[in-house]
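Here the structure comes first, spelled out in C-alpha cells, and everything after it is commentary.
All protein chains but one are shown in place.
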Amino acid sequence: MIDLASKLENISLELVEKNKRLYKVVVAIENLESLLLKFINEFGYITLDSMNYRDDIEDGVFTITYCLQTEKRDHIVMVQTSIVRENATLPSIHTIWPQAEIMEREMHEMLGVDFPGHPTLIDFALEHWQEMPPMRRDFDTLEFVNSLDPFRGQRDDNLDVKVEMKRLRAEKKALKLKAEQEENSKSEEGQEHE
Amino acid sequence: MEDGFHGSALKCKLEESGLVNTHAIMEKAVRWFQSRSIFVVAYGTGCGAIEMPPTFTSRYDAERMGVVGVATPRQADVIILSGYLAYKTLRRVIRTYEQMQRPRYVITLGSCPINGGMYWDSYNTIKKLDDYIPVDVYVNGCMPRPESVIEGFVLLQERIKNGEEAGWQKYDSNLEFYKENQKRVLGGNVDPSYESDWYNLGDGGIS
Partner (left out) sequence: MSEIQKAIKIFHGPQHPGITGNMSVELDLIGETIQKAQTHVGYLHRGFEKLIERRTVVQGFTIVCRICVPEPDPNEENYARAVETLAGLEISEKAKYIRTMVLEMARLANLFMWMGGQAGSIGLGLIPQWSVCDRDYMLDLFEELTGARVYHMYAFPGGVRRELPEGFLGRLSDLLDYYEKRIVVYNNTFFDNVVFKTRAIGVGIVNKDEALKNAYVGQTLRACGIKRDVRKDMPYLMYDKLDFDIPIQTEGDVYARALVRRDEMIQSIRILRQIIEQMPSEGDILQKIPKHRKFILPAEDTYVQTETARGAMSYYMAGDGTEKIRRMQVRGPSLIHGFTLLEKLLVDSQLSDVAMTMNSLGICPPEIER
C-alpha cells in the first residue's frame, strides 16, 4: 500500500480514506493537472477508469471526479475538484489518455462543460437537441415529457373496477335467488295438482 | 351443375357461403398462403431483442409456423419492434417501415409502446406508438416469453386469413394524421418520405 498522506504535503488538498483500497483526494482546479501527472509518474496510478460528474446546484458548482487505478488494478483513487457553473471549462486531458476523448464528449453534451482543444465536440447520444443540457438539476423532465408526448386516454366507460365487480356479483346472486324461488313455486303447484 | 345429387349439394353450399365467383376464391387462397409464410426484418430495436434468439432457434422453434428472418426490409412482411423507442430510432423505424412492400404488418412487444411502460418519464422515449406507426398486434409482458411471441404470430395469422382491416390500409388512408404526429414529435426533422407518388410525378424511367 502506498502512503499517500506523507507524499502529498506541499499541494493544498484534502485526503479521505474510504476503505483499504479506495482513497479520495479533493483538490482545487489550479493544481489538478500537476496532481494527475504526479499520480501517473510517481505513484504508479496509470489508468484512467472513468470521469464522473455531479451537479451541486445548491452550492453553484459542478463536482468532477477522476477515478485512477494502479497498474496491478488493486487500488483506486478518486481525484475530485469543483468548477463554477456559469461558462464552465476544464482542461482537456485527451493527450495523456485517449479514452478521455469520448468521456469529455459525453460530459460536454450532458452537462454543458467546454473543453478547449478537444478535436471532436459533437453529439454523443442525442440528435437535434435544442433544450438545455439534460443532466443539469434545473432541467425539469416531468414538465418536458408532459408537454411533448401525451399519455393514452382512459377507457371508454371509465368505470371503477371494484365497484362494478360488486354490482355484477350482486346482480348474479339476485337472479339465482329468483330462479330458485320460481322452481320452488312450480314444484309446490305440481304437488297441489297431485 | 345440376347433374347428380352431389353437384346440387355443392352448389347449395357454395351459394350459402357466398363464394360463387372465382375471384373471391382466389383471394381467399392467396390470403391463406400469405398467412403461412411470414418474413421478419432483422432489427433488434430495444430491450426485448434478448428474447428473439430463443424464439427463432431450436427450443421454441418459430419456423414451424412459417416465420423466418431476412436481412432487408424490401424482402420482409413483418417488423417486430421489441420494446421502447428513442426518437433517434423512431426516425429509422419510420424509414424502414415505408421501405417494406405492401401488405406489411407491425408487431410490438412489451408494455412500453402501449402507454410508456417504465420509462414514462424519460426525455428521450415515446409513449404511444400508435400515433406514429399503425400497430397490428400488441404482445404484453416485460419481456414477453417466447411462447407469448408465438401466440402473437398465431393471432396475426388468423387476422390475415380472415382478411380484416390491417395497419397498412389505415396508414394509406390517414397519411396526413400520421405525418403530422411524426413531424410534431421529431421536431420537424423527418427523413424524406417514400409515400409520395414518384412514379407519376417524376421521370419514372419511362417516357
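In order of appearance the chains are A and B, and numbering begins at 1 in each one.
FYI, a residue touches a chain if its C-beta (ideal position, glycine included) is under 8 Å from a C-beta of that chain, and two chains touch if they have at least 3 such contacts.
A quick note: this is a predicted structure, and the numbers were derived from the prediction, not measured.
Counted over the whole complex, the shown chains touched by the missing one are A, B. In the complete complex, the hidden chain is touched by one of B:125, B:157 or B:182, namely B:125. Checked against the hidden chain, the listed residues B:88, B:128, B:159 or B:179 yield one contact partner: B:88. Counting over the whole complex, subunit B has residues 41-47, 49-51, 53-54, 57-59, 69, 71, 73, 84, 86, 88-89, 92, 96, 118-119, 121-125, 142-143, 145 touching the chain that is not drawn. Although one chain is hidden here, its contacts on subunit A can still be listed: residues 18, 21-22, 24, 46-50, 52-54, 65, 67, 69, 71-74, 76, 78, 97-99, 101-103, 123-127, 134-135, 139, 141-142.
One rule holds for everything that comes next: only the chains that are shown with their structure count from here on.
Subunit A and subunit B have Cα centroids lying 35 Å from one another. Within the complex formed with subunit B, the subunit A residues making contact are 126-128, 130, 134, 139, 141-142, 144-145, 148-152. Of all residues in subunit B, only 87-88, 114-116, 120-124, 126-128, 185-187, 189 touch subunit A in the complex they form.
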